[in-house]
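As structure tokens, the structure follows; a few thoughts come after it.
Rather than the whole complex, this shows some of its chains in their spots.
Each chain gets a letter, A, B and C, in the order it is written, and its residues are counted from 1.
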Amino acid sequence: MLTRLIYASEVTKPMTPDTLQDIVDKARKSNLNRQITGMLAFDSRYFLQLLEGGREAVNEVYNRIVADPRHQRVQILESVQVDERHFATWSMGFSAADAHGREIFLRYSSGDQFLPYKMTASSTLGLLRALALR
Amino acid sequence: MLTRLIYASEVTKPMTPDTLQDIVDKARKSNLNRQITGMLAFDSRYFLQLLEGGREAVNEVYNRIVADPRHQRVQILESVQVDERHFATWSMGFSAADAHGREIFLRYSSGDQFLPYKMTASSTLGLLRALALR
Amino acid sequence: MLTRLIYASEVTKPMTPDTLQDIVDKARKSNLNRQITGMLAFDSRYFLQLLEGGREAVNEVYNRIVADPRHQRVQILESVQVDERHFATWSMGFSAADAHGREIFLRYSSGDQFLPYKMTASSTLGLLRALALR
């Protein structure tokens, strides 16, 4: 069963570029192994990630994020069964949720900051698709 | 939660171009600070404004308009939760609701005058989007 | 409240070109004053007219037609509230419902004659929009 899971999380402490690079690299490798695709957006504080793949694999990845000490306040925004992926060609798209995304953040949320906890699931899906097209 | 609020109001007394300019300038600045976008239409008598943004911010702006002595008969035409903005690229679009808009006024209301109190919320949304495209 | 009213009527006696011209001219002037738009189709016997505008104005115009001795069997095919006009740029479109319209009459009714009493309201709306595009 193909599953889509969107979650938000917050870094536990400021992240060096190396740590971030490490997270993205590992996510890509781990996703590649597990046939997971999706999209990750990150500013210096929050993560918003959409994972799509087999239910078991998506949950394994998600459970590791829950256990990862670099993440806190890990929260699922939506998890549903789907028939087709949105990001099939991306082992894990990555978008630095920086100033260049402000107009997109604004379109889908209350402000031009990247505040995924305050968004509805359908707004985050719109946001991630818009970032992927950027 | 992203909110869209459309209201109409009437000037308490004829407005000099300076006063109008002051209102538009302050609206833009205030909206910019609060991450509010939208569209304002004004003829010499009536305001029609669509505000979209965080619910708290939109209501703060709205409540200041209610308290503003230059506005009277301030009335909400619609206020609902939304997942995406219509005017994400406009800190506050402004359209002088003058003779050039007559055909647009006519399309969405009973006459070619700008009479927002007599329109349904869905007609005002159509009107503001048409004015923005003008 | 924006209203759309479609009615059919029949001439009480054969109409000279001058009389018809008089009707159309007056309709345009009267509609212009009342901010009414729409479309009128006429062959030598039947009128089919769509009026859209404020409810009060549309009914004033309609009630004058009911009282006009040149019309008989005046019947409303549909009257509903709408959010947007179909013919916003026409003070009153006019189409001579003559032989050139046969294919259009045929598409929306039982034959290639112009017999508005025998049509459903949704067929007459299709017919008038097709005539306007001709």
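Throughout what follows, a contact is a pair of C-beta atoms (placed from the backbone, for glycine too) under 8 Å apart; a residue touches a chain by one contact, two chains touch by 3 or more.
Everything numeric in this text was worked out from a predicted model, so none of it was measured.
Complete-complex copy count for the single protein sequence, taken from this structure file and not limited to the 3 chains in place, is 10.
Quick note on the criterion: only the chains that are shown with their structure count from here on.
Distances from each chain's CA mean to the overall CA mean are smallest for chain B.
Computed centre separation for the pair chain B/chain C is 36 angstrom, with centres defined by C-alpha atoms.
The geometric centre of chain A is 58 Å away from that of chain C, both derived from CA atoms.
Under the contact definition stated at the top, not a single residue of chain C touches 2 or more other chains.
On the side of chain A, the complex with chain B involves touching residues 103, 106-113, 118-120, 122-123, 126. Of all residues in chain B, only 1-2, 34-35, 37, 53-55, 57, 83-85, 88-89 touch chain A in the complex they form.
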